[in-house]
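A single protein chain has been removed from this complex, and every other one stays in its place.
The letters A, B, C, D and E name the chains in turn, as written, and every chain counts its residues from 1.
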Amino acid sequence: MSAKEPETMTLETFTQGLWKDNPVFVMLLGLCPALAVTNSALNALAMGLATTFVLICSGLLVSLLRNVIPKQVRIASYIIIIATFVTMADYGIKAISLELYKALGAFIQLIVVNCIILGRAEAYASKQKPLKSMINGAGMGLGFTLALLSLGVVREILGSGTVFGMQVMPDRFQTWSVFVLPPGGFFVLACWLMLFTWIRERKSKQEAI
Amino acid sequence: MSADHSSMKLVATLGGIAVFSGLLLSLTYEITKPMIAKNESEALEAAVFEVLPGAVTRENYLLDDVGLQKVGEGSSREANLYAGINEAGERVGFALSGEARGYADVVRVLYGYNPETQQVVGLRVLSSNETPGLGDRIEKDPAFQENFTALDASLAHEITTVKNGEKTEPWQIDGISGATVSSKAIGKALRDSTHEWVPQLHAALEGSLE
Amino acid sequence: MSEHFSIQHFLRGTFHQGIHPPENKHFTAEKPIERLAFPPQLVLPLSQHAGKASVALVRKGQEVVRGEPIARADGFVSVPLHAPASGVVKDICLMPSARGPMVESIVLDVYAGDPQEVLYGTEVDVDAIQSSDLMQAVQDTGLVGLGGAAFPTHVKLSVPEGCVIDTVLINGCECEPFLTTDHRLMIEQAADLVAGTRILMRAVGAKRAIIGTEDNKLDAVEAIQAVLKKDDVVSVKAVQTKYPQGAEKMLAKALVNREIPSGKFPSAVGLGVFNVATATQIGQLLPQKQGVIERVVTVTGPGIERPGNYIVPVGTPIRFILEKLGFQGSARHLIMGGPMMGGTVSSLDTPITKGCGGLLILNEHQLTTEEQMKRYPCINCGACVDACPMMLNPCELGRMAHKAQYEVMAERYHLNDCFECGSCSYVCPAAIPLVQYFRVAKSVNRTKAAAS
Amino acid sequence: MSEAVQLKTSPHLRGMHSVDKIMRHVVYALIPVSLFSVMQFGLSALALIVTSVVVCVGTEHFFCKRSGKESTVSDWSAVITGLLVALILPPGFPLWMAAFAAFVSIAVGKVFFGGLGYNVFNPALVGRAFAQAAFTVPITTWTPGMAHRRFLEFIPTTLTPPFLKPDFEAFRVWVESLKIDGYSGATPLAMMKFDHVEVDTLELFLGTLASSAGESSALLILLGGFYLAFRKMLNWKIPVAVLGSAFILSGIFYLKNPEIYPSPFFTVVSGGLMLGAVFMATDMVSSPVTPIGVWIYGILIGSLTVMIRLFGGLNEGVMYAILLGNAATPLINNLTQPRIYGAIRKRKEKAV
Amino acid sequence: MTAGLLIAALFMALLGVVLGLVLAVASRKLAVEEDPRIDEVEDMLPHANCGACGFPGCRPFAEALVKGDVPPSKCTVSTAEGVASIAAFLGVEAGSAEKVVARLACAGGKNVARFKAAYQGQPSCRAAVAAGGGGKACAWGCLGLADCEVSCTFDAIHMNAQGLPVVDEEKCVACNDCVLACPLDLFSLMPVSQKLFVACKSLAEGDQALSECEVACTACGRCAADAPGLIRIENHLARVDYSKNALATRFPIERCPTGAIVWIEDQKFQKGAAAKKIIRKEPLPILSEPNP
Partner (left out) sequence: MDPNSPTFIFLNAFLINNFVLAMFLGLCPFLGVSGKIKTAGNMGMAVTFVMLVSSICAFGLNVLLTRFDLEFLKLISYIAVIASAVQLVEMTVKRFSPALFRALGIFLPLITTNCAILGLALFQTAREYTFVQSLAFALGAGAGFTLALLLMAGLREKLDLADVPSVARGAALSLMIAGLLSLAFMGFAGLGG
């Protein structure tokens, strides 16, 4: 159906991705990076910011070119545009810190196939004005970062007793290594989701009363 | 006819975008290349200095059938071992790499070898995926690192890993209790690597002495 | 009892799986068949059989004589009805039936003090009847399968196109606990049984017949053997005592090792299967050209004072039988048929029909304890899978029924092959009402299919 | 007396078993094993068992009440889970960690999936697997059995305060003070795997060596198993398939190279295989129901155990083998639906 | 550096052109035709897949719509706007359909109708019917075990305090599920304009019927007497001939002594002044039979 272009830009443009349509917790997209790199808060943050960068840049470019690109090669062009920015982020991180680069592994490059980005390009940026797409992209990116951090912080505290590498637990604290192992990623995300469902259920129950 | 025309447009748009991103990327690449190279060489240097106590500068070498050849920075040939030079300008030893399967994945190590004393004088785990809190103690555990200050690598005896607290000989590695598999992997990595390189290295060194 | 655990027992033929509930036949197994008095009123549903209901031939107020036809068959899959007693037709109206709905029934006021002799019927030489006319002769008797299904017997005699029946199996297993009707018949009326069997063989063109019974009824085997000739084409064979050995599919497997294909009749593998009582009735009625007017019913259970095997006119209300035989206790759990497959009746006015071979009265001496009845979720124990004689997977079926996935049950888990024997429910430690689930599922599927 | 006629549905008879009766008898069958573990490891084992059972039952009760349902603890299944969790942990395992493992086993392993009958994995093993991944070091720290002061004092690690690391230094001092000859802190399986030292099979069978709390006496476990199998409360095919396949597979390797591979007898009675085969692989909720499926499941578990023990990084793999078997259960069920009566001929007919 | 740039640009250009060409050619050579409108129409449907339209699901209905075989209004679940937008999209008439709802032909709640036996088993009407009819004295009457309530995916049926299902006409979309679900065939789908309704199916004769249920149709004939042609008595039961629905008035309900015939308005079964006033709320005791 033809897209209407709401001209006005509201706060909603930005906050949409933060909470209501949070890519990880609500839309369950981009789960691979969300689980793979969140065994430490720092990795989570870096991954989130890199994704945000790509979201903003690709949003801008796709939006600028929205009237030029023919329908048939839409997806192909978007992928190329996104891949370009991802490669830039990749080299950027490598130039900033090799250690961080190693920790994130191939997942920076895998941002290309992160469904959030293509989804945004297709559903939003290709229909909206550049500034708006950028702001929405930033919101989405920050929502993603927030989700990653809420996974990363929990996993790092429990699994290593640290946050951003700083010791926060007492010396004799028994670390729970399961949380930095792969199963822990699944468990923590499952717990967050259950928490949200629980809160939602309680709210709707209270409303019913 | 119009179909052909639209096909042309498709190809042109796609091509245009591709060229644009090609340009953007090669720019990025050119800008970040020196930074990355610097990062990499710093990281390598740090590792070499760590496994060769006393070293302050590094020389890159290629050891192959021809013998030991020095390779300069930025040479097209890849170095496969490094020498550490101390403040006095003397060579304190060579840094070599080795690998073996650990508990979860392959463990890669860089170790310092002193040809004079025929000892391993330092070790650093370059990459491993061992269990946090258990296997990953091979990277940080100071008691375990103690093993590699003067480990006999003379090939007269095989380097072996023994149970925690049972080390009696200079060529034995005192394992970490509860992480036998990982400890043994380090032993195997050293054993295999020294078997391969040490005779070659000595032959090449003798050759260069002559 | 101990003979079931002899080596011989295990050498006897049987089918796969199944169960062995306590037999409880001792209440009535030794009791000879007796005649019960006539009740003052009989209720005769026009539909006591599978197929189309009969059409009444009598009017309100009309006098009838015992044995007189009072309703005619309405088409091929239907049978006539005969007056079980002399009396006057009080009404033709809706009356409660065992299955629940009200059904059109003839209500007959029985003449008290009447000698109740059968005045109807003529002697005929059965051997003289052409085998092609046998079917009609059987239909005229109003006979339906007395093994429980009440399917008109003459219909079973018409061999479908392309099938050849080589063997008649006479089903004397009576695998349901408590019931002893067939057992007593085999002992007391063995000659009629064998005579009836021979007529059935002739009617379907079979070369041999096997009377099969469970090995807890070896006295019946002896009784039948006594009336058989040497090298007879009719033989008698004991199979393992196991529930549901009496289901025709299981019996075919046990006696001649043939498997009746899913959704098909025994004729597909060259078999004709008839119940012992059915065969006996043929042996008795055909030579007299009479109709079915009474049947042997085992009245038993802890709730009855004088349990036994009784000849009861068709149409006798349960209330009358209970009054006569002494009802004990207060809880009323009245089962028509056996405890495994029989249904409870909702009213004491429900009449005994042609297909009913047992009346089981349970009072507060429950057969099951509270602990056994407590419902748990299915624990996947697989007991039902190991019990189902059809090799279905009641566990999976039950879980699907719990979520109302009836169509999947039929499509992928062979729901329609379940013949509701109840073995699965019997063994289930979680007390899951599996059979009940399956009945509901089938019924829903049927309704849906009929609607579309 | 004016009671109405009761309408019920057939069958009107019921078999003898009920769920709670079966579960209760499994508990009976586990009692000798538990008593033996207390005899062997003393106070610590007792505390471990009590903690684990109390936490399991408490967790189940708590969640039932929370969701406003009737408490289901009376079906005894939580007691089994609690007992088994305790029996597969090292005897000196800190109680707070054991409590956590027990909590996970019921909360994640059972309640999460809908409670009794719906869990797809064996709850007790979910608890242990979680503990094994979370507390890798404490769960691989073993205590010698039959220590002479075992009824007087706890193993030092047992009473570790919640959330703290156990004090291994104190533990070492304590073990040394026992002055047990040649004790190395390794279980027979570890000795086999890493040093190729095979412990006498008879000793294993009777259970006098270092091990988890309840797995040491193959004899008592078998006795319990026989009892349950005899009462038809346990599917005997599963333990037979597990132990048989493990025996045959390890026998093949043993014949190939007896120097480095353990004998099949050792394989069958060592580690958790016996307990796992008899009490845990047989958990009906998480195992297949089909007649053939049961054999496949057992063989899968037996051979996975041997493969992990011989070629994996772990010296014991029963737990993982059973969990993988549980995971494969729906597939196995799906692929091994029994041929129903009267079905094959249909196919033949079609072919004709 | 420029060389690097050039090579990169060249490579990418080549890549872009080659891929573009391959895809362009392929899309022409390999394309498969399917009417794209089907997807769009399917998107506009409510995705209830309820079958009320007479098709197995929304997609087959969409196919039929695109072919023009059926009018969009056949979908009873769609809102008026939904139907209109599909009609607009396909350029056809929306068609018109009167609202149809499910109605229950039984008014015998627990307070007025007796049970003669106590059913103990699965709480499901169908299961109860299989167990000797379910135990209700009136063999035609609602058992109140809520199979219909469970079957209604639109939350339009709720059991009332007397154990009778009540249809919420706003929510009912006439999907036919409850009609199929009730083992006693008590539901039928009727246009809302048919307001006169016999809420009883009992074929039992007068006194018998009354002894089973206080609001049963006794076939007394009073309603029929005043509305000849519209209502007739058949098999001990009053029947409304809806082909003469235009003649229907509230009058017959004023004549009915039991209240078996009702006038449905505002979602209520309205009874006449002559109908017995039953204020009892508690269930009648189970009919007990004397001990033999």
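One rule holds for everything that comes next: contacts are C-beta pairs under 8 Å (C-beta built on N, C-alpha and C of every residue); 3 or more make two chains touch, one makes a residue touch a chain.
Computed from a predicted structure; not experimentally measured.
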item: Contact with the hidden chain (one of A:49, A:110 or A:163); value: A:110
item: Full-complex contact with the absent chain, from D:76, D:320 or D:341; value: D:320
item: Contacting the left-out chain in the complete assembly, out of D:62, D:112 or D:194; value: D:112
item: Chain B, residues in touch with the chain not shown (by the definition above); value: 18, 21-22, 25-26, 28-29, 101-106, 181
item: Sites on chain D contacted by the missing partner chain, in the whole complex; value: 67, 108, 111-115, 117-118, 120-121, 126, 129-130, 133, 304, 307-308, 311-314, 317, 319-321, 323-324, 326-331, 334
item: Touching residues on chain E - with respect to the absent chain; value: 4, 7-8, 11-12, 15-16, 19, 22-23, 26-27, 30-32
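By our rule, only the chains that are shown with their structure count from here on.
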item: Fewest touching-chain hops separating chain B from chain C; value: 2
item: Set of chains adjacent to chain A and to chain D; value: B, E
item: Chain at the geometric heart of the assembly (C-alpha centres); value: D
item: Of B-D and C-D, whichever chain pair has more C-beta contact pairs; value: C-D
item: Intercentroid distance (Cα basis), chain E paired with chain A, Å; value: 46
item: Inter-centroid spacing, chain B versus chain A (mean Cα positions, whole Å); value: 34
item: Multi-chain contact residues (two or more partners), chain D; value: 1, 3-9, 136
item: Residues of chain B engaged with two or more neighbouring chains; value: 10, 13-14, 17-18, 21, 25, 29, 131, 133-134
item: Complex interface listing, chain E residues touching chain D; value: 115-122, 127-128, 130-135, 286-289, 291
item: Parts of chain C lying in touch with chain E, wherever the complex brings them together; value: 93-94, 96, 98-102, 319-320, 322-323, 327, 330, 343-348, 404, 433, 436-437, 439-440, 443-444, 447-448, 451
item: Residue ranges of chain C in contact with chain D within the complex; value: 15-16, 19, 21-22, 177, 249, 253, 259-264, 330-335, 339-348, 360, 362, 367-368, 371-374, 376-383, 385-386, 389-393, 395-396, 413-414, 417, 420, 422-423, 425-431, 433, 435-436, 439
